[in-house]
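Subset of chains shown; positions unchanged.
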């Protein structure tokens, strides 16, 4: 008998809490973007720290997006949003791009992709 | 020469990003509360997992609150909100209480304390 055997609606959720929020990925992506906007001024030790922290924040974006994708979204959502998998896949790859690049344009792209996902998330919540 | 030596306003911020948001602590606290609301129905393996996940979420609440307290807030904020330290201290202790207790009342108390902090945070942002 599994954790949600009497609560099928949560059957694929890792937490018993059912609490999900794209804001978690977005806040970390904002950090990535903010770091990138400052990096053009950074050299030496400062730049090393910025690269390290940007890497860490981008990794957290990937983590939070994966939780949303794998734990929150269900087959019925996929039927309604057939390109959902691809949107998440490309957002994760964009987060990796942000690890490789210091240009704010990369962080902005990531934010836009997360906003698209957040719009779908909000729509599924209304149902 | 430190990372923010030319940006004194961020002088005590761990990230060069300056991005902070009480939502991070609040989302985890919502998980704690949601787990507690379900726990009265959980026994056996389900309950073990709920205790583990509640512990994990409460720990994340403590982490996010500490970042806000130690990295975001500055001496000028303390002058304006002299009980800020105590509010954070009690919220951290309440997060620990949520590890020890299965009653949703404990999670609700934690959410209320985070909301008080979020109100102060919002006020300092306006300045």
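Which chain is which? They are A and B, in the order written, and residues in each are numbered from 1.
Throughout what follows, a contact is a pair of C-beta atoms (placed from the backbone, for glycine too) under 8 Å apart; a residue touches a chain by one contact, two chains touch by 3 or more.
Remember, predicted model here, so these are calculated numbers, not experimental data.
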Fill in the total copies of the single sequence across the complete complex, 2 being in place.
6
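We take it that only the chains that are shown with their structure count from here on.
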If CA atoms of chain A are superposed on chain B, the rotation in degrees (nearest 5) amounts to 180
When the C-alpha atoms of chain A and chain B are each averaged to a single point, how far apart are the two points in Å?
21
Quick one: which bits of chain B touch chain A in the complex? Just the residue numbers, please.
1-3, 6-7, 15-19, 21, 23-24, 27, 30-32, 34-35, 38, 41-42, 44-46, 49-50, 53, 57
